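Here the complex is missing a single protein chain, while all its other protein chains stay put.
Here is chain A:
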Amino acid sequence: MDWFYNFPHMSDSSLRDLRKVIDDGFREFTRAWGGTFETIFEPLRQFLIHSERLMLATPWPVMLALVAAIAWFASRSWKIVIGAVITLLLIGWFDMWEDTMRTVSMIFVCTVVAIALGIPIGILMARSNRMQSVMNPILDVMQTMPSFVYLIPVVMLLGIGRVPGVIAVVIYAIPPMIRLTNLGIRLVDKDVLEAADAFGSSSWQKLKNVQMPLALPTIMAGINQTIMMALAMVVIASMIGVQGLGQPVLRAINNQYFTMGMFNGLAIVGIAIIFDRVSQAYGRRLQKHLEIVHG
């Protein structure tokens, strides 16, 4: 009755062999292809470096004015602009300006990559039910797999640094982008689509004139979610060498510096709130035509 109380499992030796075969195989693969992957991701690395350099080289008052201007044009709300400016002033006063700029730069790059990949994939998913049934489990894996697990192969392939950090963040943050693009397009009013068909729209014209504009509020919600999730990954990304607000937090964990952790943590929360309020207000403004309703 031993099998009844202890789950019968593979013998230890075959399990060990299995692991060894896979690990060796992957190590072979990284040795053979690591260079190629680095070349593939070189443009991404350049993008990261330049974006970070630009943000750090820009004098802080200019940066502050820029953020205020973006907040104003996106939200048209003084409350949000003032909130953003005060948050950034406090961050600077507590000497976290540089790390914050590094983090903002990385979030910016990650969001751009997530949008550039997520929207096309979301569109493909909305067009084909088969694509949707293939993508859905993949997205489930991406959202639930602990990020440390996919950090291992990424680091083995590309080493420690910014690029693997961005890849890890994008894997974690892209699913809402894809899902909400898909959902937004699928929810477009069938009557309006039929009208577009009746006037002889090509499928590109339908996408450009009808589906994307009507899905845009939902897609904006996806972008907002992606930014929030990317910020949540900042600390984990710092473990593989991504500079920014994550590194002081990591140091604070290791050395039990409570205040240091708290300050940097609050800085992350601060920029998260700025991103969130600005992008949400922008999303609402996109739907303005729906608000003024005939009496």
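Just so it is clear, a residue touches a chain if its C-beta (ideal position, glycine included) is under 8 Å from a C-beta of that chain, and two chains touch if they have at least 3 such contacts; residues count from 1.
To be clear about the criterion, contacts and distances are computed from a predicted model.
The complex appears with one chain absent; UniProt names that chain "Quaternary amine transport ATP-binding protein" among the candidates "Heme exporter protein B", "Dihydrothymine dehydrogenase", "MBOAT family protein" or "Quaternary amine transport ATP-binding protein". Touch with the chain omitted from the figure is made, among A:Ser14, A:Thr36, A:Gln205 or A:Asn255, by A:Gln205.
Chain A residues in contact with the hidden partner, per the touch definition given at the top, are 189, 191-192, 194-202, 205, 209-210, 213-214, 216, 289-294.
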